[in-house]
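What you see is part of a larger complex, with each chain still in position.
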Amino acid sequence: MRVVELAVNLDDVTGEQLGAAIDRLLRAGALDAWATPITMKKGRPAVMLSVLTTEDRRDALAQQLLADTGSFGVRYRAWDRVVLDRATHQRKTELGEIRLKAGSLKGRPIAVKPEFDDVRALADAADISLLQAQRVARAAADNLLDELRKEADRA
Amino acid sequence: MRVVELAVNLDDVTGEQLGAAIDRLLRAGALDAWATPITMKKGRPAVMLSVLTTEDRRDALAQQLLADTGSFGVRYRAWDRVVLDRATHQRKTELGEIRLKAGSLKGRPIAVKPEFDDVRALADAADISLLQAQRVARAAADNLLDELRKEADRA
Amino acid sequence: MRVVELAVNLDDVTGEQLGAAIDRLLRAGALDAWATPITMKKGRPAVMLSVLTTEDRRDALAQQLLADTGSFGVRYRAWDRVVLDRATHQRKTELGEIRLKAGSLKGRPIAVKPEFDDVRALADAADISLLQAQRVARAAADNLLDELRKEADRA
């Protein structure tokens, strides 16, 4: 399944602008957006801003990227992808509810990972360390992976 | 005026954990916290996590850092600082109110910068680009700097 | 409009060589050239050198890149681009003349940015800070953007 990558090299925007531009691109529907530190001409410590998007959102996101950064151009090209099928599961833990993201390929469950924002929220709410909250979340994720594998074996 | 820098090199935490650890350190009173990409032994792409704090918060933040990252130690040392005197001013713009941060040294105004979160909020609210919002905010900041300089000259 | 990207991963060249190789590629007609820090095998802190070029300059720049870096191969692929139409305008400021780069899309002016080398030169000549010189240059750029928009509205 294809996605489009947009990229611009920026030596005339600030970190504040970049952080906000990335966030706004994600809110506008980008699949992903990130910054890579680079060294450009004239000794400029700069950044390459990259965006992944479905083809139908490409033009709109390119326009937004140009408008938010003042860049004079944006390059783009397509990638193919191998993607796992995803499902989100809600689970109770001793600290509270968390969302678990499950990925499978051709019906075979491959991995389950906690939604980290929920791990963070549980740590804050219980006033415990991130490590302690992660341990609880991981146990839930491991249990779900085992469940999903048993189901797949029976199917 | 002295500050303490805490630092740990981490090859066994994830980006999610680092982002959350940085945010929790700031909420716990750190003056600043950031991550630097490094290459550690055995070809590990890792991160150095750094924190700036006043001396009185040093022990508490060191404990939090150890608990949130699982690091087995944290190093620290003091820096001296030259700091501008800061004041925050509220100003109206055609897009709405923004906070402007003014810095001066020995009574002489040096710089005025918009609070970027407000620039971002104005852009979102007016549905305009970050560049457009920044232009308005900068005009307000430049005007305030001129005002403050006139006041300082009269004083 | 298409461009070609050339890329090589380099763990056997120095920073001095990389800086010079980038500069020579730009002088030889590359549209852009930059370095990205990466971690390669065997724990080597290395660099990925990237070049953007028009298709007609691809072979010559690839040869130059191989000769200047000693790399045993270079990979390349094409990108499509959305580019603004560019024009350079000369404007007088209280500090001297500067070049302003204007970008427009389908006749609509999108952004105007000062040529930074000129901002730097004005700061050096007037013995003022970069921030002070940038303020003057930005005012000129903002004025030009307003001018160009009025012209476009009339057209």
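Going in written order, the chains are labelled A, B and C, and every chain counts its residues from 1.
Definition applied: a contact is a pair of C-beta atoms (placed from the backbone, for glycine too) under 8 Å apart; a residue touches a chain by one contact, two chains touch by 3 or more.
As the structure is a prediction and not an experimental result, all values here were calculated from the model.
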One sequence, 3 chains in place: how many copies belong to the entire complex? 6
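One rule holds for everything that comes next: only the chains that are shown with their structure count from here on.
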Between chain B and chain C, two touching copies, which fits better, same or different residues at the interface, with half of the numbers shared as the threshold? same
Chain centres from averaged Cα atoms put chain B and chain C apart, in whole Å, by 29
Report, in whole Å, the distance between the mean C-alpha point of chain A and the mean C-alpha point of chain B. 24
Multi-partner residues of chain C (each touching 2 or more other chains): 37, 111
Which positions of chain C touch chain B when the two form their complex? 37, 39-45, 111, 131, 135, 138, 142
Inside the complex, what are the residues of chain C that reach chain A? 3, 5, 19, 22-23, 26, 32-37, 52, 77-84, 86, 101, 103, 105, 110-111, 113, 116-117
In the complex of these two chains, what residues of chain A are touching chain C? 7, 9, 12, 36-43, 46, 48, 62, 66-67, 70, 72-77
